[in-house]
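The complex is shown incomplete by one protein chain, all other protein chains being positioned as in the whole.
What follows is subunit A.
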Amino acid sequence: MGVIMKTAIKKIRKTLFGSIAIILFFIFWEAATVYGLVPKSVIPAPTKVFTALVRSTESGELFVHMKVSLARAALGFLLASAISIPMGFLLGTFFKTFEKALLPFLRMLEKLNPFALFPVFMIIFGIGNMEKIALIFWVAQWPLLFNTIAGTKSIEPNMIKSARSMGANKKVLFFKVILPASVPGIFTGVKISAQISFFMIIASEMAGSSQGLGWYYLSSSQSYQVPLMYGIILFITVLAVIINISFSKLENHFLVWKEASFQEN
C-alpha cells in the first residue's frame, strides 16, 4: 500500500512539475490582458476564452465538429494503414528489385506539397468528405510506407540465420521473425501518420468545408467571435496532445521488449 501511495505521489509531483510552464503561461496571459499590455479585442483573457469554449460545448456545436474532423482523419488514416503497411512489407521483403525501381518515384510523390494539392483533390473529388478522406489518405500513407520498409530491413541477418537453422520455412520466417521484428518501424510510421492526419484535416477544412473543427475555427474568426476562435485553437492543441499520448501508450504496450530509451520518445 505504502509503495503504491509513494509512486502515486511521485507521479503527481512529476506531472505538476511538468505543468509549471503551462500554468505560468496562462497566468501571464491573464495578467497581460488585465493590465492592458495587449489589446483585449485582439487577444482576449484566457478566462473569456474558456467561457466561450464551455458555451460551445454546452450547445453541442464543438463536439459535432470534433466528431466530423476525427471521423474524416481516422478514415483516411485507417485506409492508409490498411494499404501502406502491407505494401511496405511486400516492397521491403519479397519485391526488393521492384522497390529499388519504385523508391525514387515514391520519394518524389512524398515530397509533393500537400497544401498545393488541395485544389487538385477538390477538382477530382469535389469538396466534401470524400475529398478530405482522400487527402488524409495521401498524406498519411508516406510515413507508414517508408517506415514499414525500413522496419523490414532493420532485421539482423543473424536472426534470420538462426531461425533458418531451426528449420523455419518462409511462412514461419515471415510471421515469427520478419513481422515482429518490423513492428518498431511500423509504429514509428503509425505515430507520425496519426499526427499528420489530424494536422492536415484541420488545414483542409479551413481551405474548403462546411463542417469540421477547421471550418468552425475559420467561421468563428470571420464572425469576430475572437474568444471562441482562441478556444478552438486550444481545443485542437489538446486533441493533438491526446492523440500523441494515446499512440505512445499503444506503442509502449506493444513494444515492452524494447529498451527503455526507445520508449521515451
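Convention: a residue touches a chain if its C-beta (ideal position, glycine included) is under 8 Å from a C-beta of that chain, and two chains touch if they have at least 3 such contacts; residues count from 1.
Operating definition for what follows: contacts and distances are computed from a predicted model.
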{"item": "Name per UniProt, for the chain absent here [options: \"Cell shape-determining protein MreC\", \"Acyl-CoA dehydrogenase family protein\", \"Integral membrane protein\" or \"Taurine import ATP-binding protein TauB\"]", "value": "\"Taurine import ATP-binding protein TauB\""}
{"item": "Among A:177, A:194 or A:243, residue touching the chain not depicted", "value": "A:177"}
{"item": "Candidate in contact with the missing chain, chosen from A:15, A:97 or A:158", "value": "A:158"}
{"item": "Contact footprint on subunit A, counting only the chain that is left out", "value": "156-159, 161-168, 172, 176-177, 180-181, 183, 256-259"}
